[in-house]
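Complex shown without one protein chain; remaining protein chains in place.
Labels run A and B following the written order; every chain starts at residue 1.
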Amino acid sequence: MPIVAIPSLLRNLTNGEESITVPGTTIREVIDNLEVRYPGMKARLCEDDRIKPGLAVYINGLLTRGSILESVDADAEIHFLPAIGGGMAAPSH
Amino acid sequence: MLENKEHKVIGTRPIRHDGVDKVTGRALYGADFQAAGLLHGRVLRSPHAHARIISIDTSRAEALPGVKGIVTAKDIPDAGDKIADLGEGAVNLKYLCDNILASDKVLYKGHAVAAVAATNPHIAEEACTLIDVEYEVLPPVLEVRQAMEPDAPLLHEHIRTTSLGETAEEPSNVASHIQHKLGDPEKGFAAADIVVEREFITGTVHQGYIEPHNATAHYNADGQLTIWCSTQGAFTVREQVAEILQYPISKIKVVPMEIGGGFGGKISVYIKPVAALLAKKTGKPVKVLMNRSDVFEGTGPTPASFIRVKMGATKEGKITAAEAYLAFEAGAYPGSPVGPGAMCIFAPYNIEHVIIDGYDVVVNKPKTAPYRAPGAPNAAFGSETVVDEIAEKLGIDPLEIRLLNAAKEGDRRADGPVHPRIGCIETVEAAKAHPHYTAPNGKKHHGRGVASGYWFNIGLESSVTINVNSDGTINLIEGSTDIGGTRASIAMQAAEVLGISAESVNPSVVDTNSVGYTAVTGGSRTTYATGYAAYEAAQDVKRQMIARAAILWEVDEANVQFADGEFSSINGKEEQISFRDLCGRLGETGGPIVGSGTVNPGGAGGAYATHVVDVAVDEETGKVDILRYTAVQDAGKAIHPSYVEGQIQGGAVQGIGWALNEEYIYNDEGTMTNASFLDYRMPTCLDLPMIDAVIVEVPNPGHPYGVRGVGEVPIVPPMAAIANAIYDAIGIRMTELPMSPDRLLKAMGKI
Partner (left out) sequence: MARRSHVQTTINGETVEFLCEPRQSLLEVLRDELHLTGAKEGCNNGNCGACSVILDGRLVNSCLVLGVETEGKSVETIEGLAAPDKLHPIQDAFLENAALQCGICTPGFIMSAKALLEQNPNPTEHEVRYWLAGNLCRCTGYDKIVRAVLDAAAAE
């Protein structure tokens, strides 16, 4: 099953757990399954069924396009990190 | 995936394809564009760093003979609170629009307020002085730590600090907080025999490209908008303009002219939408040019920052824990490169226990823009100085301590992902083996310093089309603007596949209607990703040519092979034909051949650099001279070594400028007092020695020829390397950039 590295600022949702093994064959499934176990997680990572602006998704150390449709291998390691890019960050509301 | 065979074209040094145009003055840059009936635009900029716009009255300016049109923020469609997806990242559209022409508030001195189109540039400039703007002046906040104070003047009332999706209650200038944590830092520090902690300050610096921003726009009666401009990415200009003007991308054509430097600063648009608005208003083509002070005050520099670094190590030199606090000035709108800074800061090392906190903070300065490895140089100035101090206190050679702790394949970066094959150790070893490192350097007030640096490199989309000519040459169509010889480095990869010479490829950089989507020339991605697309397009051509040879010889395709520019048939018939001759027979075997390649690769492969520098400190004046400079870098595979060396040398010298002279100097009102090349002192050739660029090649498994990006990492080590050399020379740790003569004199207690 894919392993999700929980960013330190989200570890309050996982009782300090740093990495979580969850089932899923796409990023969307992985996040949905995380949400079942740790309610609130999805709202921190997604907005309108897309990865939040300003976040990047890494699978096995490689930067992806950040789509929730990205497929993941059974033993993939997934990271959510700030996007590199000089663009203006999203506002907060 | 790596091809290990010897290369015929890759690694050679052909004359670049656009070279003759560029040495004869014929190459056309953005400002060189001419059109019949052209009007000239100028932008009126705010004299205040922070003020509310009460009213704008353009009537006196409109009455000036020769003035044809004036635009303000009112001419930009209302952005609402839409988030625009611009390929390289999401952008708050309101911020983007407000940075083009301020609507309610001006947030920095130089913020664009209105623009005029007139029959000549002098009239347009005069008209700007006749626009009456009433401001309510507000107190500015100009420094990151002050902006973080709870009672600091607020730039944006609605900004609340977000921490990965969680939003604070109170308004603040701190737009976001990020954190990376690995292991148990407390435990790591407890295991250390020595802990060094220091605070660092870096100034605001500009990319300093010699060509100011420019744009010419024209609206046709059918609604077709064309923009001719210098840019790092024609497609990103198309996207940004489409979002700002809320106009369909299919009606916008962006024609990239030659570009006179960018370094990250020519990705965001400033005057391009303004030219479009003026063109729409006047019905004429309008050219808008910035002057040098516009460039300093009205475009994005890279941020000033406050950084605290703490590292612990055992007596043997093993780094046990590291902690960093990074506060970066975003400028007027959120979006500093604190993210990449936080991800790169300890990347040359394998450290078990790490915590990194980063803060993105708005201040009354221009919205920052990327500049070569954005964020990483600020961060490395702190970490690489602290590593040097640990080495010195433990009596360990500074390169030795880097080797002892060097990151390698399989190690985990502080921000989480595991390193693929990287060349960190190789660059340190090459620096250690270089004669520079062992050359005597014992004179009084002379010193030697070293530092390392890391940058990710990025992939993103690129498209290439190849048209095969009947004389055995190919026309290669690409969308990556050529800032430093990438026509050559991309063409060479296609040439290698097809077994032809670099000169047999005619590369063209074309407009957004004429090639598939291609992301910006930036992120050290062009030779990597567009080169990869050229490789794929050439493979496509090769496959089609094999089919043609099979038709010619009436054999099965599987019985045709291609090597060294020759097609031959195996299995029975002994036929052979060169690539060139087969190109002459395309008509009779089925018609023209067009190959295409598109990529969006994830395996950009990070780049490491290690620099060695000798300095002399003048005790009387505080001036630091660079005596000798060696820059070692892992290029993966150097396609055209001369231009790889050029990137390394240029990046190192920008770093030298950042280290010793360059900074935005502000007065209390928030006016930059040195907005000219005379006073913003960039290095001249008299300030420098030759820069010895040493290329190390640790192939990147994510590219068919092993290419890693080379453009950015050379600016990461210089500041710390020079600070460490100054320490070696005079025994003083400089912790504030730039290390200008006045700061040195102060540090030496002379003033």
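We take it that a contact is a pair of C-beta atoms (placed from the backbone, for glycine too) under 8 Å apart; a residue touches a chain by one contact, two chains touch by 3 or more.
In this text the structure is predicted, and so the values were computed from the model without any measurement.
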| task | Name every shown chain in contact with the chain that has been left out of the document. | result | B
| query | Of B:Ile10, B:Ala31 or B:Leu744, which sits in contact with the chain we cannot see? | reply | B:Ala31
| Residue touching the undisplayed chain, where the options are B:Gly69, B:Pro212 or B:Gly335 | B:Pro212
| field | Listed residues B:Asn173, B:Ser383, B:Gln654 or B:Asn724, member touching the removed chain | value | B:Gln654
| field | Interface with the unshown chain - residue positions in chain B | value | 13, 15-16, 18-20, 22-29, 31-32, 34, 65-66, 120, 122-123, 207-212, 258-263, 289, 291-292, 483-485, 640, 642-643, 645-647, 649-654, 676-678, 682-686, 688, 690-691, 693
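Throughout what follows, only the chains that are shown with their structure count from here on.
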| request: Flag every residue of chain A that touches chain B in the complex, lowest number first. | output: 5, 7-10, 43-45, 52-55, 58-65, 77, 79, 81-93
| Contact footprint of chain A on chain B as seen in their complex | 81, 83, 85-86, 88-92, 94-96, 99, 158-167, 175-181, 264, 267-268, 300, 330, 333-335, 337, 339-340, 342-343, 355, 358, 360, 367-370, 374, 415-420, 456, 458-459, 523, 600, 602-604, 702
